[in-house]
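Every protein chain except one is present and positioned as in the full complex.
Coming up: chain A.
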Amino acid sequence: MTIDMSQFYQVFFEEAGENLTAMESLLLELDVEAADLETLNAIFRAAHSIKGGAGTFGFSDMAEVTHVLETLLDRLRKQELTPTVDMVDAFLQAGDVLKSQLQAHQEGEEYEDSRVAEVCALLEHLAHADEPTAAVAAPLAAAPTRWRLAFAPQQIGQGAATERQALFASLAELGQIQDQSGDTATRCIWQITTASGREAIEELLAFVCDPRQIELENVELEAASGQRPAVTAPMPSAETETAYGFFEPVPATANTAASGADPGYGFFDDAPGAEATQDHEQTGYGLFGGSPGMTQVAAVAQQAQLDNKRGYGFFKDLSGYNEVAANPSPTAASATTPAASARPAANRSTPADAANKRPATAESSIRVSVEKVDQLINLVGELVITHAMLADSAAGLDPVVHERIMGGLSNLERNSRDLQEAVMSIRMMPISFVFNRFPRVVRDTAATLGKKVTLKLIGEDTELDKGLIERMADPLNHLVRNSIDHGIERPEVRQAAGKSETGEIVLRASHRGGSVVVEVSDDGAGLNREKLLAKAAKQGIPMPDNPPDKEVWQLIFHAGFSTAERVTDISGRGVGMDVVRRNIEEMNGRVEVDSTAGRGTHITIRLPLTLAILDGLSVRMGSEMFILPLTVIQESIQPHPEQFKTVVGKGRIAQINDEYLPLVSLHDVFNSGQPEPDPIAGILVIVETNEGRAAVLVDELVAQHQVVIKSLETNYRKVEGVSGATIMGDGRVALILDVDALVRLSRR
């Protein structure tokens, strides 16, 4: 039976991606001065899971990098070394390399870059910085398979060192071989890394002795299996450690006496039971190992007990295995022995585990493609519309006679509304998905620019639509980098200005009345009004003589507008801010800038909660209904005749509270063909557009709705002044107004 490993690749990619992200955020959290052991452990576990997965899926390049990474981490969490900033940097670099590798694998390629070797060398160097000839020399990352040979030289007639040397040399032909036995004459342990299989080694050994006298075992997976307990079941770190020590054959032999953590080693080393445990593990994880045990695992998934036996049989040494398998009680191994930590892993080789290989927390979530969720949202939208239509036709019925229908309808309404909310919430994700990348962005950018910046995140739990979250990433990235580059001053400048050397950037997200507000603020120099105006004059952007600040700040969103004295690779090319604004407007959001010289800049982004549903006000014009998005509406007023004024050549304006606003009449803009009714009978809706406020004249305000946004472009084309369409309760189509475009249209 063979298993197509590729079907698990996607799971690995996603999981490794998550682990990398987790690792990165933990690293950034890590306080180098007073490293928290728990954090170090968590980082180690993340690295370890990646290594395990990568090794087992045959992505040996990733396994290699994680291996060196892990060696250093292991020493850190054992407190043999103290973390330094250099180390954290090296870890972050390694994380980047891993990400690139992961991406390359996802695209079915191999990642080739000198960075890999550099990072490995750096980590290696850091790991052994304190002791040049480290006793903890890590076993070489096994590209092919690692085998450990253990034998008593006398027994097999290889007592003489020269004879041993000959065998050693012939084995070396198979691959890399290491003598790890030290100078013991009674027992030799060799480790061979070779692409040839077990048979090849046995064949060679057969020349000199009976292969059965030599313990030959695959150590490839030990590291992976050692970390298993940590992943499948959160274990106390001490146990993980011992397990790890146990499976790391190299240092352990040398350190048995010194390392109190694994007193069991000596005992279990020769005990059949211990080997059985090991072998058992190998079968359990053979699926992920591509090891000989792999074929057995599919069977494990169906019948654990029986297949364990079969799997075990593959590994020849039967003694003791059944004991372990049949006796899962903790008595077989006390909690302090390595076997104890091996057990949970062994016992957990349940089908679900074998197939999913997920961290424990993932049990409560499933991965669903966004299309499926969107389809669900669409269908629920239809349901809501259908209900509205039913309710509409039932409205004429006598409630007394048709009591049951009425009751049913009101139940249906409640249920479909709940359903709609529940379905919508599927798409909602906390904004921390975007925010979490910024500690790194800030750290790197600040380091490049030689500035000191701290980042404060507020309201990371604010939920918004997944589609929006993804599209928020780029604009926010621009804004944050801009803030560091242009906003925050250099430390010496800050000090001279009487501010603390370290600048602060605050990213804040919050819900505010049906929309999400994301703010990026810094305590830097603020925008320079004179510079902006001078630049505007130079670029020929028309500005009034004494424009209000707000208008001046909006200048930064002009294409090609940058006031940076010099172009850095971070920003200053002036392509950023206009793209930011465009991106945000595409999401039906808007950006506002506020700035005080010397005190900092505050950028506010206002976004709808979701792209699929819109809170809107239905307005009537003639016989047609339109939807005005609630987010743009500021107020509605009943106009007086004296409020309407005309300006020659500029069209009509409306005077609202001492302010003159351009007047947009839907009748005019949409050429309704009907004579415009008396404006006094209509209603003025004051809306906020990207060119300031405007007054929209409609015939009547009808009601507030939650409408499902439908694209007109699916079957038709883009219509100016309209951002989409929706279906009203009576089954008719209503167009959703795009106020920005309306104002533009009315000027023609």
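We adopt the following convention: a contact is a pair of C-beta atoms (placed from the backbone, for glycine too) under 8 Å apart; a residue touches a chain by one contact, two chains touch by 3 or more; residues count from 1.
Note that contacts and distances are computed from a predicted model.
Per UniProt, the protein behind the absent chain is "Chemotaxis protein CheW"; the candidates were "Imidazole glycerol phosphate synthase subunit HisF", "Putative ABC transport system ATP-binding protein", "Chemotaxis protein CheW" or "Succinate dehydrogenase iron-sulfur subunit". Touch with the chain that is not drawn comes from one residue among A:G55, A:G95, A:G381 or A:P662, which is A:G381. Across the entire complex, the residue among A:R367, A:R404, A:R512 or A:R717 in touch with the chain not shown is A:R717. Listed residues A:V591, A:I727 or A:V743: the one in touch with the omitted chain is A:I727.
For chain A, the list of residues touching the undisplayed chain reads 378, 381-382, 385, 624-625, 669-672, 710-722, 725, 727, 731-735.
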